[in-house]
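Following: one structure in structure tokens, then a few remarks.
Certain chains of the assembly are absent from this excerpt, and the rest are unmoved.
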């Protein structure tokens, strides 16, 4: 029973089904809802991420809760005066009933969770994890295809540094009958740590170099952005970013029932002309984040995961 | 029936009367009010404008709604990673029931409105328009003088780059019996586009060089700030900014019943000693923005303009 949301490895298959069932209920919720009335969520972003922050805030507000937030904690907060993350958390836990933290250092969310008396949710810890993104990705697969098992999934683009796609691959070890196809430029291929985890979970994977051909028999194409900041020169970036684009040929080969996903933001790795294609699910994927985060917030603050916490003001 | 608020030319005379009548009702509203309970407004400011943002947020909260916002979307958001405004809107429409956008590029709000499934309100698009400012200005005239027709109005200061004063002049083409007097330094005179629109609407206008004399027979003095950033040198700025000041002589000549307006912020183009003069309405003008924005938000989200939209969570 999660008390904090820190990394994808903490979730059992049962946890996942529970979270996703509850997200389905959230989708059908009529507003105004008051189940988190009087509760406060603090969003502490040491690194900007407007969309992730707004998604969490929307989720909290839709449940009747309130939000206090800082857009740029790194520059503005007492961090600049030398305060540790642990001290900041022990102060803010007196202001809020749960804390969402985004930080540039790997492990910062785990350190925050280790001292906090209120639930902590990791919204990205540098090169570490971004577990709610992985949850909303897997939820989108379940919502669109009706299952998370027995799927062939192409992971495309930056598989080396892409935090979302790496976490999704790890989360898929909870499913059965999965086959993964990696399609990525040589310089940003999937790392051995993820490959080893998949091998241990007996999930077959292969590397393919031709995207148009690789998508012929998949259920999901998960495209990602090539991140400019990962390359030492503009030329190197340009060379890598142009290799795998979801274009007319890709879409022609993609089965009718398959879906196209992307953690967003997108630059031009999916041509905008396909945004209205019924298989394009990336915007709905982003919207699903609100339902998954509503599911998590309710479970942590008013649901079964909150049994051991009081609802009185924090002492 | 407006579905979005993008530019002043979209409003008919009937629309204006409807918006202003409803703003009058908002003025009398007792709090707490719950008519937008459970609804969420997103404010996306790619360019800072604390006052405009706070005014929209206050309006939404006074109707019982909630707000998610970003103060500095240009620097902090995924825009920096190359995301288009259209993509950002298609993501944020999943988080909110309406979107207020301020952007540095002309046309950005129209592009946002063209893809959004929720109402979009333009809070300023670079050198383009700022329609809610024009609406609150005209509403202030109606509220203070009881009418928007048969008025003589002096527009003073930077008429070339001043977005608010330009939009007000265009909106006045919906009124009858209007006469405009332009009083501005030679380098920032009213542009031909606005002059042509006034001519087509048969609204007489003239240029005057002496402010104290020009205000003798007006009903409204609309003063504006000379914007430093429009001039290539400090000397040129200083020369222009000192020419037309609302001072003791201006106020002595101004009729008893007339009003002084200003879109604010002010530097020194109206002497602070007149702030308590009963004809000084610029702070009340700013306050009126809350009522006009309440009127617009209610109409878009819960009133007659919202008929074709559901109130369920966005899919």
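Each chain gets a letter, A and B, in the order it is written, and its residues are counted from 1.
We take it that a residue touches a chain if its C-beta (ideal position, glycine included) is under 8 Å from a C-beta of that chain, and two chains touch if they have at least 3 such contacts.
These figures come from a predicted structure and were not determined experimentally.
Novice: For this file, with 2 copies placed, note down how many copies the whole complex has.
Specialist: Number of identical chains in the whole complex: 3.
FYI, only the chains that are shown with their structure count from here on.
Novice: For subunit A and subunit B, what's the span in angstrom between their mean Cα positions?
Specialist: Distance between chain centres: 39 Å.
Novice: Provide the residue numbers of subunit A that touch subunit B in the complex, in ascending order.
Specialist: Within the complex, subunit A contacts subunit B at residues 27, 29-33, 48, 50-51, 53-55, 57-58, 61-62, 64, 67, 71-72, 225, 227-228, 264-267, 272, 275, 283-284, 286-287, 289-290.
Novice: Residue numbers of subunit B touching subunit A in their complex, please.
Specialist: 34, 37-40, 42, 66, 68, 70-73, 75-78, 81-84, 86-88, 90-92, 94-96, 311-315
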